[in-house]
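The complex appears here minus one protein chain, its other protein chains still in place.
Moving on to chain A:
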Amino acid sequence: MLLYILKRLGLAVLVALTVSALSFSLLFMAGDPAISIAGENAAAEDIAAITERYGFDRPVLVQYADWLVSAARGDLGRSWYFDLPTTEIIGDRLGVTMTLGLLAICFALLLAIPMGVAAAVKPNSLIDRAALFISVVGQAIPSFWFGLILIVVFSIKLGLVPASGSSSWKHFILPTVVLGYYATPAIMRLTRAGMLEVLSADYIRTARAKGLAPRKVLFKHALRNAIIPVISLAAVQMGFMLGGSIVVESIFALHGAGYLAWESISRNDLPVMQALILVFSMFYILFTFLADVLNAWMDPRLRVG
């Protein structure tokens, strides 16, 4: 098990390094960072001064090595845009994104698993069709539009929740629904497929034949087995939500890490970008790792392997 963890960690570090090197060079290819730092109205002499101060005239490889050495020492530098320590900015924004991501994944699981189970118990029934419809709609509606519709109905019309911001728990309700709904279809489909497969397995027939209560068969025997791949999927979705909630964060003015990443790209704010990539890959690795452990705990067969 220890060797397995170490191997995975080693792989993870390699992945993070590759991604960071790639993004570093891509950002330099996308445009001169000095011009973005200087801003739209900057004069030629400002750009020249910034190029010199930040050393942008050096080869990209040298600049990357520089960054790598300080990062290895734990120094992620200062944001070129905000001129504040990168860790300070990211720490501030990560809380919002983590809260939103966790809420959204919980919302998605709570909505998708019961729907998936219900659909599998009575395949091709009205319930199945309804579940399919709800999930297809979730996949098809663009989140910026869905978000605005929710704002129109629940904020402007009914006045139940605020439209944007992050200063209270109420502010998180609409974004959670939008982001969580988007993750629902995949989880629902996987739960349904898993349940269908498990329900036709021999041991379920045996359990039923033993005269176990249908509810016990369904939840204790069937769902527990069907849900294992769902956990892995949820972990992947969670990772996606951390970096991929850009649209939702922008509509609801949430100032999270996803929006920060998006803005940092257009500002060519390399230190923040690099640090975010590092943080995102770490979380992604952590989540998939946790999912593996959870799976092993739930499925004894995996523990042996």
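One rule holds for everything that comes next: a contact is a pair of C-beta atoms (placed from the backbone, for glycine too) under 8 Å apart; a residue touches a chain by one contact, two chains touch by 3 or more; residues count from 1.
Keep this in mind: contacts and distances are computed from a predicted model.
Participant: The hidden chain: which UniProt name fits, "ABC transporter substrate-binding protein", "histidine kinase", "Probable tRNA sulfurtransferase" or "Dihydroorotase"?
Facilitator: "ABC transporter substrate-binding protein"
Participant: Kindly state which of the options A:Gly77, A:Pro162 or A:Pro229 is in contact with the chain not pictured.
Facilitator: Candidates A:Gly77, A:Pro162 or A:Pro229; residue touching the omitted chain: A:Pro162.
Participant: Given that one chain is not shown, which residue among A:Leu2, A:Ala44 or A:Ala140 touches it?
Facilitator: A:Ala44
Participant: Given that one chain is not shown, which residue among A:Tyr182, A:Phe252 or A:Tyr284 touches it?
Facilitator: A:Phe252
Participant: Thinking of the whole complex, not just what is shown, which of A:Leu17, A:Leu61 or A:Leu84 touches the missing chain?
Facilitator: Once the missing chain is taken into account, the touching residue is A:Leu84.
Participant: What is the set of chain A residues that contact the non-displayed chain in the whole complex?
Facilitator: Residues 30-33, 35-47, 49-50, 53, 81-84, 89, 142, 144-145, 148-149, 151-153, 155-157, 159, 162-165, 250-253, 255, 259, 263, 266, 268 of chain A touch the chain that is not shown.
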